[in-house]
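To start, the structure itself, in structure tokens.
For this view, one protein chain was removed and the others were kept in their places.
For chain A:
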Amino acid sequence: MAIETLVLGAGQEVGKSCVLVTINGKRIMFDCGMHMGFLDHRRYPDFTLVDPNKDFNSAITCIIITHFHLDHVGALAYFTEVCGYSGPIYMTYPTKALAPLMLEDYRKVMVDRRGEEELFSSNQITECMKKVTAVDLRQTVQVDEDLQIRAYYAGHVIGAAMFYAKVGDAEMVYTGDYNMTPDRHLGAAQIDRLRLDLLITESTYATTIRDSRYAREREFLKAVHKCVSCGGKVLIPTFALGRAQELCILLEDYWERMNLKVPIYFSAGLTIQANAYYKMLISWTSQKIKDTYSKHNAFDFKNVQKFERSMIDAPGPCVLFATPGMISGGFSLEVFKHWAVSENNLVTLPGYCVAGTIGHKLMSDKRGKVDLDANTRIDVRCQVHQLAFSPHTDSKGIMDLVNFLAPKHVILVHGEKHKMASLKEKIHSEFGIQCYDPANNETICIPSTHYVNAETSDTFIRSCLSPNFTFQKCSSVDIYNSTTLDKNLMPMLQVEDERVSEGVLVVEKGKKAKIVHQDELLLMLEEQKHH
């Protein structure tokens, strides 16, 4: 018995997460993402490796999506509508609600802004989402007679989940992206202690250990406060979901405390709509926010107003959330062009920007001239603040999770190659757990647990339950007792209750294996005991 793991994406890289796991004849595809850095065939996982004949429905038992980020769900509509997969797909309620927003947004960017040929249409996104079964946390879903899956809270974005899968006696967990420390609006990842054969975990921050996020948050708030108090404008380019809500909660809270009256704007459309989803999905956020729902829904931002294009050049300080993040184009770029020229203004950037975006250029040299395209060049004088908190777990978090779950094998995905190698070494040396970091399109095969089923008689189970107290001080009382432990380290009197029973496994021809108590065996064999 073995578990076979084929890494179709996010092997020794970040992007297009897609792992195909075969357990006891069932094939599960975890995530179906796209790579944001490529525009050619490399942007999607190589689905021909799943089944060369492209008969995906018989090749795959089910697809599981961990969260709504494009590098985890981006290829789904393509896979179902273009490649023709029509089997079951599972994701949590928030993911099902928000994933189409992300896909639609991406499609628009592709088609409207870059003028590319679309890979899937709006209609196809809708059709794709109809095939999705929404699951709740900890709900045990029986996919078919043998395959059981269950979602656990991952705390990466709203609705992010780690997925547990069990086929027969083989059990595994695929974490997706997760965060082991709670943030402003989400709780920390939570999982049961399971008996796993395999853990597939992300390793974005394989070697980083972060300090308290509160310090980083303070830094951000201070920078914003300083800017607006000097009459400057703050531009926060974000994607519609996740980070925007988190930062907004942070700012709202700060505004209340400092009694600031400076307006906070959301650029129209998507972000406001996204807030409506967040309001309904508040039970998927952190406990602190959840508890406030009755009096005031935390996503009902009081200080937030809608931003109009005409307000770009209006005087006075303000904070603006604009899409898309990384200033890759669209409205955030338009605003950036106007605001970047003043020293008073501030632009905040996320911790990671894809190469080729303005965000990436700004991060590499903070001040100076930035080329927008061949014809336009901007003299960037505004301040640039880089956000130093991220919803990914750090290396300590990964080690904690591995230690907690104590799986028999670990596979690392979603990280940088050299960092993964060092984490792999660490996991192997510290816990003695076999660890792998396969590259894309590589297959890892590991053995899985298998139990032999037997019956056991009540007498035997009962005999196991009779108390058997032993007092370590006079160890001769119990001949079965361990006396090899170092006596010096033991307290004077140690009371143990080891239930010891005499069990015998009997396999009779043509019958099921049965465990009986020793006394029963004699009856069974119709013989007498002989000393």
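FYI, a residue touches a chain if its C-beta (ideal position, glycine included) is under 8 Å from a C-beta of that chain, and two chains touch if they have at least 3 such contacts; residues count from 1.
Just so we're on the same page, contacts and distances are computed from a predicted model.
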* To do: Pick, from "GID complex catalytic subunit 2", "Large ribosomal subunit protein bL19m", "Beta-Casp domain-containing protein" or "Trafficking protein particle complex subunit", the protein name that UniProt gives for the chain of this complex that is not shown.
  => "Beta-Casp domain-containing protein"
* Asked: Which is it among A:K54, A:R218 or A:K279 that touches the chain not included here?
  -> A:K279
* In the complete assembly, which of A:D146, A:D169 or A:D400 touches the absent chain? -> A:D169
* **Option touching the unshown chain, where A:V82, A:V111, A:A134 or A:I378 are the choices** => A:A134
* Asked: Out of A:K96, A:R243 or A:H409, which touches the unshown chain?
  -> A:K96
* Asked: Which residue among A:Q190, A:N297 or A:N344 touches the omitted chain?
  -> A:N297
* For chain A, which residues touch the unseen chain? -> 93, 96-97, 100, 129, 134, 136-141, 169, 273, 276-277, 279-283, 293-294, 297, 449-458, 461-462, 464-467, 480-482, 484-485, 494, 496-509, 514-515, 518, 521-522, 525, 527-531
